[in-house]
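A single protein chain has been omitted from the complex, and every remaining protein chain is retained in its original position.
== subunit A ==
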Amino acid sequence: MGIRFILMVNKQGQTRLAQYYEYLTLEERRALEAEIVRKCLARNEQQCSFVEHRNYKIVYRRYASLFFLVGVDNDENELAILEFIHLLVETMDRHFGNVCELDIMFHLEKAHFMLEEMVMNGCIVETSKTNILAPIQLMDKTY
């Protein structure tokens, strides 16, 4: 499975984007997000970006007011996931131009679309910003 879920959560702990790659019921999702947010947001800058949770681990990174949290299997490469988060932010930055929380709130489906280009079935399938954004830009033009 590799990546199990990707969350974007703001400082207040409100989820701004949630993408799951395994099926969880809404209640399970709610509990999971609450638990993870509590665990990760309490940590400070001097602490490492990895948190063990249940039988997997969470790799997270903070950009301004937004936390990017990725739940991965235990044998996943944490540093690669950090790079993946950074790639995601860079990609959104390129598309929205200096991306902020509001961009993601009001263009959630675009953010999802980018994620879908990057990750499939929990596997990272595309890592080139140009390739990721090409279909979105094309769609922006045509539709």
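We take it that contacts are C-beta pairs under 8 Å (C-beta built on N, C-alpha and C of every residue); 3 or more make two chains touch, one makes a residue touch a chain; residues count from 1.
Operating definition for what follows: contacts and distances are computed from a predicted model.
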Chain not displayed: protein name in its UniProt record ("Trafficking protein particle complex subunit 2-like protein", "AP-3 complex subunit delta", "GTP-binding protein RAB5" or "AP-4 complex subunit epsilon"): "AP-3 complex subunit delta"
Where the unshown chain meets subunit A, residue by residue: 1-2, 14-18, 21, 23, 26-27, 29-30, 43-44, 46-52, 75, 77-80, 82-83, 105-106, 108-109, 112-113, 116, 120-128, 131, 135, 138-139, 143
